[in-house]
Structures are given as C-alpha cells and as structure tokens.
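All protein chains of the complex are present and in place, except for one that has been dropped.
Now for chain A:
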Amino acid sequence: MAAAIAPAPSRLAALTRLRCSIFQTSYNPTSVRTGAKYLRARLRGPSMLKYYPTELSVAKFNAFAQGEWTMIDADEIQREKDVEDKKKRGKGAPKKAKRKEDSRRLKRKK
C-alpha cells in the first residue's frame, strides 16, 4: 500500500515552509525564541489607567478653571488651620535635615 509509507522529513519541512509562506507566519522549525510575543501582545497600560474612576475635587476644579472661577475648599482651609494650631503647640513637622548626619533616621533604634 502506497498510502502507508510516511513522507520524507525533507518533504514535510518543505510543506511547512510552503504553508508558512501562504499564511504569512514565520517559519521557525527549531522553535527559537524570537521575542515576537512581546511585540504582538497588546499594550496594557491604557486599560490599567481606567480601573479607578476619576474623582473630582475642589482643588482639581480650581486648577482646571485657572483663576476664572474659584470654589472655597472647606476641607483644605480646615486642614491648614489644624496645621497652624499644631505648630503653635509645638507639634508641627520636624525641620528637614540640612546634612546627612542631622537625619533623624540615623538616631532611630535598629
């Protein structure tokens, strides 16, 4: 029976090459990694940015309006007031270190 004889490997390779040329795929018989999958994959950044809904805040609105319009940001005023009160009671943020030796981080317990 002629049909039972397996075709020669070279013939099979030729078939694969022809198939690749017809369907416009790359002929890669040894399965070498070409890195094509990094170029083929879609960019995921744009959809990642969409996950959290955009929030509108008074500060953002004021920045958008560029001085033509301003809304009073009650929370921000309260926060600034609280910071002032804390400073008066000596509870403000510590001074920034000028040199590395002044850093409070170094004095911290290990």
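Observations on the structure shown:
Operating definition for what follows: contacts are C-beta pairs under 8 Å (C-beta built on N, C-alpha and C of every residue); 3 or more make two chains touch, one makes a residue touch a chain; residues count from 1.
Criterion: contacts and distances are computed from a predicted model.
Per the UniProt record, the chain missing from the shown structure is "Ribosomal protein S14", taken from the list "Elongator complex protein 4", "ATP synthase subunit delta', mitochondrial", "Ribosomal protein S14" or "Cyclin-dependent kinase 4". When the full complex is taken into account, the listed residue touching the unshown chain is A:39, out of A:39, A:72 or A:106.
The missing chain lies against chain A, touching residues 32-36, 38-39, 41, 43-46, 48-49, 51-53, 55, 57.
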